[in-house]
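Removed: one protein chain of the complex. Kept in place: all other protein chains.
Showing chain A:
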Amino acid sequence: MGVGNAATHTDKKVIRRKWKWNRNGTVLRKTKYALLGKEADQGLLFKLFIYVILIDTAYIYLNPLFFMISTMVKDASDLVDPAVNWVPRVIYLGTLQEAWVMLDYAKSFFLSTGLTLAIAASQTLLCAVAGYAFARLEFPLKTFWMFCLLLTFIVPPQLTILPMLLAASELGWINKLYPLLLPALFGHGLKGALFVIIFRQFFGTQPKDLEEAARIDGANVFKVFYKVMLPLARPAIIVVFLFSFVWNWNDSYYPGMYLINAQDVPLSLGMSKISAGIEARIAENGPTVFDEPIKMATSFLMILPPLVLYMFTQRYFVEGVERTGLVE
């Protein structure tokens, strides 16, 4: 009996110890789960790690923007004072005004907006047409044209610019806007091939049922495209339109080539002319404290419109990017 009692006693002790150990284990495991997560992507440490990376990168991306705005609104005394780093003592808008006048902002803003909207709209529509043909329709030599599309994608603009310049001058189109707009009307122009590829991929992922149903109902191919496929393609249209708008807005290469002596120029070209002028003055007379703020102010005025556009469209844009599936 005594032996049995003792055994039970020891058993109890062991059990209690085990239980204690177990409880400790649970606590340990709980802490471990809280820190590391049951799945590696749920733990606190992992979340912390992600946020550190994201915030760092977001800082990298936003830093030049902050720098631009902060430099732009500094006045002369803030600019030379090394104690004033990020936040100026007074908000001075004179630099911005000066940049406004130098850019002839009201005029070049409307020129840029009109031109870019026209280019972006026609590029979006015509690239959608071509992309639809590549994705869904039959036409002779399709493989060959697909090869040409890829070729168009990798040919640098420098290879084709000189003959186009010669052609434009033969036609008397130098300093006119036609050579900038015309390629877009045929689904080419700045990064046109990329847009065709995006549309091709998008239309390729759409189910065929809708089209077939519309065809059986007697709709012709134009009607199918216009009434069925284009409304479906809204995410792709938003993505391409925004890309096209922003890239054409910022581009100063083509305008710089075609609009050599033009009186009214788009903002991008106006900005690069101002900055070239400042460089030339620095080379002659040495730098002044106002060079940097003026450059930053012109940059700011130039990127402001696409920035505002992006703020209004970014939700659709983010959704659009995910839904287009951009590529197969």
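We take it that a contact is a pair of C-beta atoms (placed from the backbone, for glycine too) under 8 Å apart; a residue touches a chain by one contact, two chains touch by 3 or more; residues count from 1.
In this text, contacts and distances are computed from a predicted model.
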item	value
Protein name (UniProt record) of the chain left out of view, among "Sugar ABC transporter permease", "Solute-binding protein family 5 domain-containing protein", "Energy transducer TonB" or "NADP-reducing hydrogenase subunit HndC"	"Sugar ABC transporter permease"
Contact with the hidden chain (one of A:V73, A:L115 or A:A130)	A:A130
Of A:T57, A:S77 or A:Q97, the one touching the omitted chain in the full complex	A:T57
On chain A, residues whose C-beta touches the chain left out of the figure	39-41, 47, 50-51, 53-54, 57-58, 60-65, 67, 126, 129-130, 132-134, 137-140, 142, 145, 148, 151-166, 169, 182-183, 185-189, 192, 194, 196, 220-221, 225, 243, 246-247, 250-253, 257, 268, 271-272, 275, 292, 295-296, 299, 302-303, 306-307, 310, 314-315, 317-318, 321-322, 324-328
